[in-house]
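What you see is the complex with one protein chain gone and the rest in place.
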Amino acid sequence: MRIDKQTNGETLIVRLDGELDEHTAQKMREAVQESLGDEITRLVLNLHGVTFIDSSGLGAILGRFREISQRNGRMCLVSVNPQVRHILELAGVLKIMPLYRSETRALEEA
Amino acid sequence: MRIDKQTNGETLIVRLDGELDEHTAQKMREAVQESLGDEITRLVLNLHGVTFIDSSGLGAILGRFREISQRNGRMCLVSVNPQVRHILELAGVLKIMPLYRSETRALEEA
Amino acid sequence: MEDCNELVLEFVSRPENVAVARVTVAALAAQLDPSLPELDDVRLAVSEAVTNATIHAYPGTTGRVVVRARLCQRRLTVEIIDYGQGIADIEQARQPSFSTDPNPERMGLGFAFMESCMDQVEVESAPGRGTTIRLIKEFPEVPAEDS
Partner (left out) sequence: MEDCNELVLEFVSRPENVAVARVTVAALAAQLDPSLPELDDVRLAVSEAVTNATIHAYPGTTGRVVVRARLCQRRLTVEIIDYGQGIADIEQARQPSFSTDPNPERMGLGFAFMESCMDQVEVESAPGRGTTIRLIKEFPEVPAEDS
């Protein structure tokens, strides 16, 4: 798993590359925690490079959603591949988090 | 391994997709044999989709070269990925068979 | 067993090995020329079962995990075996959203995902006697192609 991060004022953008399972979810968790300063109120999780997700990956995404919601922040997802989209839908994640096609879209609308 | 074949007069174009090893080399061998009618004097082997090759794959390529040479025909290769190129170079294959960037180039020049 | 192709993979229950098990079984299943969604189903089901053997079977420690995968005609059978603490109430464990793990990020969806991906999911387990998960999937015949 490759994890890229970028902070823009109140927005933290996290880009993931690889497979999101128990092992890499742990890395994602740590990477987000590390950069989630008090000023951050918006988390954009770009899943463009994620080729696989299971329930552990799902749990890590929902965990970040819970965390940012607790501080009254928002979270959205960007551009997911078919396998990932299928799992997010199955678990109802897309009902609680908006999904955008691109980061630009996410930054404009979220 | 996916194998596509196309016959153009005296030219047989074979396009491979996947990994060329002992198992798939056997399939390639059979597929070429099947289409190598007496009229064929030129074999264009497109390796664009080949992501891996080992000595068994190499043997199958050289075997086709030997076969087409015996009937005074020619053979060339098209567009190989870095791993494949490295192996072809290591084994000296590129000294005996021309390599082209595209099928169009191969058909013009070979 | 006439024309079956079987493999056995053995490893230690570490999170980083879940990906290895997933990839190995997917490579075996690939011999059937499955569709991409079918292959994704196999990956997901194996991932869930091996993750369970990794996080639930040996609390506070690690142990051996065995994955036995078999292709017979167009049927894939995968057994994920651990020698850990076992499951006391299997019916309850299989319920969607049920998890014994207090961690709120543990979704309790492992078994639900296995069931949605495979044709059959069998669980053999008893407290102190380890767990065997058997996943079965049929791959319908596809029209013959040059491959």
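Miscellaneous remarks
To keep things simple, chains are lettered A, B and C as they appear, and every chain counts its residues starting from 1.
As a working rule, a contact is a pair of C-beta atoms (placed from the backbone, for glycine too) under 8 Å apart; a residue touches a chain by one contact, two chains touch by 3 or more.
The structure presented is a predicted model; accordingly, all values stated were derived computationally and were not measured.
Residue in contact with the omitted chain (choice from C:27, C:88, C:126 or C:142): C:27. Checked against the hidden chain, the listed residues B:58, B:75, B:88 or B:106 yield one contact partner: B:58. The residue from A:5, A:71 or A:101 that touches the chain not shown here is A:5.
By the touch definition given at the top, subunit B reaches the unshown chain through residues 19, 21-23, 25-26, 29, 52, 54-56, 58-60, 62-63, 66, 82-83, 86-87, 90-91.
By the touch rule set out above, subunit C reaches the unshown chain at residues 5-12, 14, 16-17, 19-20, 23-24, 27-28, 30-31.
Just so it is clear, only the chains that are shown with their structure count from here on.
For this pair, subunit B with subunit C, the centres built from the Cα atoms lie 39 Å apart. Between subunit A and subunit C the centroid-to-centroid distance comes to 26 Å (mean Cα coordinates, whole Å).
Under the contact definition stated at the top, not a single residue of subunit A touches 2 or more other chains. Residue positions of subunit C with contacts to 2 or more other chains are absent.
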